[in-house]
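A protein chain is absent from this complex, but the other protein chains hold their places.
Letters A, B and C mark the chains in the order given here, with residues in each chain numbered from 1 onward.
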């Protein structure tokens, strides 16, 4: 049901953890299924994401999308990171089962929330 | 589905045919299923059935009940022959499948019709 | 009677499983037994097999995999189609159902059930060969018609309907057309686009697959309600843990049937013609039922004057020959074949009906054995007959006389 890439990101998630004194932090949850995600970022030159870490309580798809979105966002300019869609995340993982697509919304939302947090402090 | 005795009477029916110048003749049909039966009898001493023959267009149960009823009636006094019920006929054959019980009505009716015919000529 | 000697000519009732089908099913009982709805390896394997089977069935009838619903057989497929379309139609204010008098009871009974619950039911006329004429369909269609159900081929007399003509009419009217192809699939080509139907039923055990499994094709976009509820299986259209071994058997049987159909059906057609011609040679006063040419390759249906069907079946059985009859007494229902009656055959003629349906193992020797045995059987029964029916219904049809 899951692609090999999903399973790899699930079993070996990248960038797990919390950045101490992060420049921005996003916290999102999926009220229907109960998944939760926390994402912390550091921003260099007020422009690019220089570090990113996540924590997720959720299913395989939630963890894998969380992991892959940190890879996708690392080094990106903030506006480009904000533009990442759940479809792009799913595509990056080689697709998700239809009933699991909704899980990728968490990763996109969490990243956006962290960037918003960073900017609100600006 | 049929007992051995039914199959025996079906495959080797007793008393098939028509008695020439019979004392009585019964002709009955089952309007729903289309079975037809003709039964002819001779009566001795205005009292007992001395000869009996049948012809039947019908299913295995119709033929077997026709055959067995001729055996049952042969030598009987008329009132006793009239008293033969479809249940007795079925029992004599070792039973009939439930959906076939209605077929035995033909044999009882045919015999009764022949006796009535004999008596009406009286 | 050893199986060796037995002559099975009731393939319209059911067929034996092809041994290759049994072999294909076997791993799915004990090895790949997982519930396809589960996510672990054993479930994924089962799911994969299930979806492979769905593709096979879809390909076999020119459909897309997502248009196939697996069911427990032809009856469920038919029930699901009729009731499911009617209930979906009702939500849009539709309340009219159209079918024919020669359908299998698996169509007629749901139609009657819906009628008792407020639907209006139109039963179309058929001609003496059992053909439904497209213009008759056109006449009765209404704005509120929820479903038209017309079988592809008839199980008793083998008549094949002009479905691609009929579907032009239903398409124009925008009414979903269901067809019961239970007897057709594996015998004659069945392609949903050629036929133009929106729903189509098949049943595995009619083409050498296992009993208790079938499929319903539902054209994409057709609104239909489920019949069996309580799970997300079959895209929410048919609940219950999937009968994975049965479905694999169905698919394997379909695969074999399609691969061998052309050769097998040609062979069977020859044997069928040998049997029909032979019957007219060895028996007097019989009639042939169903359409002369628009018919299944394996079906022979006759009426024999002055004898009853079940009685013939009994004697045939004693000779190891398995056949069928539409007589009231052979049905256990007190009613002679509704199909023969709808074709205008009088009750007393239907009383002597006899059906032989040939299969892929049927041989010339078997046909000749039937032809050798049957005259004595008919004679014996005719000698017991009190009354000769008028002979006008019993003669060789011209098309057959021309062939002979």
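Keep this in mind: a residue touches a chain if its C-beta (ideal position, glycine included) is under 8 Å from a C-beta of that chain, and two chains touch if they have at least 3 such contacts.
Just so it is clear, the model here is predicted, and its values are computed rather than measured.
Participant: Would you mind spotting which of C:59, C:164 or C:240 touches the chain that isn't drawn?
Facilitator: Only one listed residue reaches the unshown chain, and that is C:240.
Participant: Touch as defined at the start, partner being the missing chain; which of C:212, C:346 or C:397 qualifies?
Facilitator: C:212
Participant: Since one chain isn't shown, list which residues of chain C touch it in the complete complex.
Facilitator: Against the missing chain, chain C presents residues 1, 3, 6, 8, 10, 13-17, 19, 21-22, 26, 29-31, 33-35, 37-43, 72-76, 78-79, 104-110, 113, 203, 205, 210-213, 227-232, 239-246, 310, 313-314, 316-317, 320-324, 330, 332-333.
Participant: With the missing chain put back, which residues of chain A would touch it? List them for me.
Facilitator: Here the touching residues of chain A are 2, 7, 10-11, 13, 16, 18, 27, 32-38, 55-63, 97, 99-100, 102-103.
The rule is short, and it goes like this: only the chains that are shown with their structure count from here on.
Participant: Centre to centre, using CA atoms, which chain is the farthest one from chain C?
Facilitator: Most remote chain from chain C, centroid-wise, comes out as A.
Participant: Using the average of all C-alpha atoms in each chain as its centre, how far is it in Å between chain A and chain C?
Facilitator: Chain A and chain C have C-alpha centres separated by 56 Å.
Participant: Averaged over CA atoms, how far is the centre of chain B from the centre of chain C? Could you give it in whole Å?
Facilitator: 39
Participant: Between chain A and chain B, what's the gap in Å when you average each chain's C-alpha atoms?
Facilitator: Roughly 90 Å, centre to centre.
Participant: On chain C, where are the residues touching two or more other chains?
Facilitator: None at all.
Participant: Considering chain A alone, which of its residues make contact with at least two other chains?
Facilitator: none
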